[in-house]
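Notes follow the structure.
A single protein chain has been removed from this complex, and every other one stays in its place.
Each chain gets a letter, A and B, in the order it is written, and its residues are counted from 1.
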Amino acid sequence: MVQFLQQLINGLSIGSVYALMAVGYSLVYSIMNFSNFAHGGVIMLGAYFGFFSLTLLKLPFAAAFLLASVGTFVVAIIVERIAYKPLRERRAPFLYFIISAMGASILLENLVIATIGPTFRTYPEVFPKAPIELGPLAVGRLDLIIFVISAVSLTLLILFIDKTKLGKAIQAASYNVKACALMGVNTDRVILTVFGLGGFLAGIAGVFFGMKYTVYPQIGNITTKSFIAAVFGGLGSLPGAVLGSVLLGIIETFVAGYLSSQFRDLIAFVILIAVLVLRPTGIMGKVTEDKA
Amino acid sequence: MAAILHIRDLTKQFGGLTAVDAVSFGVPEGGIVGLIGPNGAGKTTIFNLITGVYRPTSGSIEFGDRSIVGLEPFRIADMGITRTFQNIRLFKNLSVFDNVLTACHLNANYSFADAILRLPRFRAQEKGLMAKAENLLGIMGLLGYKDLIANNLPYGLQRRLEIVRALALNPTLLLLDEPAAGMNPDETEQLMRLIVRIRDDFKLSVLVIEHHMDLIMGVCEHIIVLNFGEKIAEGSADEVSKNPQVIEAYLGTSGEAANA
Partner (left out) sequence: MDWTYIQGILMLAGINMIAVLGLSLLTGFTGLFSFGHAGFMAIGAYVGAWISASPASTPAGLGLPFILAIVGGGAAAGAVSYFIGRISLNLKGDYFCIATLGFGEAIRLIFNNVNRFGGARGWPGVPSKSTFLAILIADIVAVLFLANLVKSRHGRNMIAVREEELAAQIAGINVFKYKMISLIISAVYAGVAGVFFAHYMTFIQPKMFSLTKSTELTIIVIFGGLGSISGSVLGALVLTALPEVLRAFEIWRLVFYGAAVILIMVSRPKGLMGGMELTPSGIRKVAAERKALREAKAKLLAETPGGEGD
């Protein structure tokens, strides 16, 4: 029983990191209807920004954290302006967006390899490694902080989308961008906001990922799993992204714990295939149909 | 006259919305039948049901004496039912010739191996396909445009090309979805004559959805009127235009039949 609960806690921990990443995918998908594969690169940059803020600039953690997120916020918007906006203006088919996103992802990853170098970096120890003991269970301090900050950020995000005017514009745009524009909504601003928000969250996710594991240019590849989580929960649905991520984190941890760690990465793909076959719109996704 | 198409109690529901509600009618062999009704009455949905794009919630569709419910669209096309679309769905980036040539494919049966190895069966049949495409374009007056990219055709001719493409499949039943949309009275006249000529020369039956009443009244021998998914009237042009329910559906409760 204890092991079960311990695994659950571990699963929740990785799940909350996935959630921060997955939400970025779902946000963009909900408005632009394409999978922003450049998101992984932005997350990776977040990890690096945080790392250098702590080691080079010697900033205190909170400042470094904020700087990293602002940095990724900016990067995400730059990527949108350069790689997607021209396509949007030309009403290019969504597949062109995916290709452009892939290009951006390759560009970011290899830019880091070429400039900073491919060696792994380890975050300095910000929080004491000793876990907090809750009876027989051990919760890493870092894991607890990740969980709390993720929960807070995601709650704030969902409140923002639900309660503010800009948030409602985002919701409206997620159904029909053109109609939104006709209603007088500044869709350009909405799209910028969405990318910016996704970028900000990517920064948080990147820093946490870097702290929990290590920093290296291929972090973007790990985010494929968070993308799967977003699909699992339903592309385009924020609560879905969170749910899918938490579930994936838990399932993954259990598979690694009880079966074999070799299968841990594979289980994500098994879930992906199962979702696509059984219910492509995911747990909470929207279903849309073309008029013939 | 035997019915080439028979629809009985056809119903289609999308979740809570009933788009088509127990509609029944027949298309006589060699006839030109009109399907009219206000927007949203379920006309295109019926076309989609007939061509297999949607599956009916209940009811039957019989073509000849075979039920075609549940068949894939390409099979239904193979059996002889083809259509045009409300928003033109040509292969826009292909030439006029290629649009028709592609649709001629059912007139050949050479295999992949025949094609790849350029065997005699491929060569002979391919020549036949090219000839058929040229012939069709010639009959329909589009041969002069054959190398033009379909997207660059004037609008009225794009609609005509869609009809030619449908004819390449040797249909016995042709479904036309608002073929006169966007046409002026002159073009509509031409289209009317074209439809009758196609019916006579190609020996097929036509079911046409239209809002242009002059076309419907001028060309259709039999008219079916839908409103909110239900059939509200059926009969000749004369009978239908005097039917009070039809008048009400189109105009509310004023006096005259609509002349769109």
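Annotations
Throughout what follows, a contact is a pair of C-beta atoms (placed from the backbone, for glycine too) under 8 Å apart; a residue touches a chain by one contact, two chains touch by 3 or more.
None of these values were measured; they are calculated from a predicted model.
Contacts of the undrawn chain with the visible chains, over the full complex, involve A, B.
Shown as candidates are A:A47, A:L108, A:L142 or A:A169; the residue that touches the absent chain is A:L108. Interface note: of B:K92, B:K127, B:K203 or B:K242, the residue touching the hidden chain in the full complex is B:K92.
Contact between chain B and the unshown chain involves residues 51, 53, 72-74, 77-78, 82-83, 85, 89-95, 98, 101-106, 108, 110, 112, 115-118, 122, 126, 129, 145-149, 152-155, 165, 168-169, 184, 186. Mapped onto chain A, the interface with the missing chain covers residues 33-35, 82-83, 86-87, 92, 94-100, 102-111, 113-114, 221, 224, 227-228, 231, 262-263, 265-266, 269-270, 272-273, 276-277, 280, 292.
Note that in this section only the chains that are shown with their structure count from here on.
A separation of 48 Å divides the Cα centre of chain A from that of chain B.
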